[in-house]
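What follows is an incomplete set of chains from the complex, kept in their original frame.
In order of appearance the chains are A and B, and numbering begins at 1 in each one.
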Amino acid sequence: MPILYLEMHPGRTLEQKRAFVSEVTRVSVETLACPPDSLQIVITEVPREHWAKAGKLLSDS
Amino acid sequence: MPILYLEMHPGRTLEQKRAFVSEVTRVSVETLACPPDSLQIVITEVPREHWAKAGKLLSDS
C-alpha cells in the first residue's frame, strides 16, 4: 500500500530514474517491512520556473 | 468542498474523461450528500516512465 511521490526538477536520465525507483523500493522494503509489489512510486518533474524558494523562482536564482 | 484527484497513465480519450467526471460526480453526490457544484475533480496524467511498482518503471515492465 505505501505510495511514494517524488517531486524534482527535470534533467535526470532514465537510467537515474531506474536506479532511484529500484533503490528506494529496496530500502523501503527493508525499513518499512512491506512487500515490494505493494509499493508504488510516482515521479513529477517540476520546471524551475514553477518552483520558488525564499520568494524567487528558481529559474531566476 | 470535496476535491478529487485522479492520477492515471496517459491514453484515455476526452470522451472517457467526460464520462469519468460526470459519473464520479453523480455517485459522489449520492454517497457523500454534497451539492454537485461543490465538487472539483483534477486529473493528472503520469507517463509510465514516471510510475514504478515493485522497484521497476512501468515503461520497463
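One rule holds in what follows: a contact is a pair of C-beta atoms (placed from the backbone, for glycine too) under 8 Å apart; a residue touches a chain by one contact, two chains touch by 3 or more.
Because the structure is a prediction, the values reported are computed rather than measured.
Engineer: Let me spell it out: one sequence, repeated, and 2 copies placed. What is the copy number of the whole complex?
Structural biologist: Assembly-level count of identical protein chains is 6.
In this text, only the chains that are shown with their structure count from here on.
Engineer: Could you grab the centroid distance between subunit A and subunit B? Build each centroid from C-alpha atoms only and quote it in angstrom.
Structural biologist: 21
Engineer: Tell me, which parts of subunit B touch subunit A in their complex?
Structural biologist: It is residues 7, 46, 49-57, 60 of subunit B that touch subunit A.
Engineer: Write out the stretch or stretches of subunit A touching subunit B in their complex.
Structural biologist: Going by the criterion above, the answer is residues 14, 17-18, 21-22, 25-26, 36-37, 39-45.
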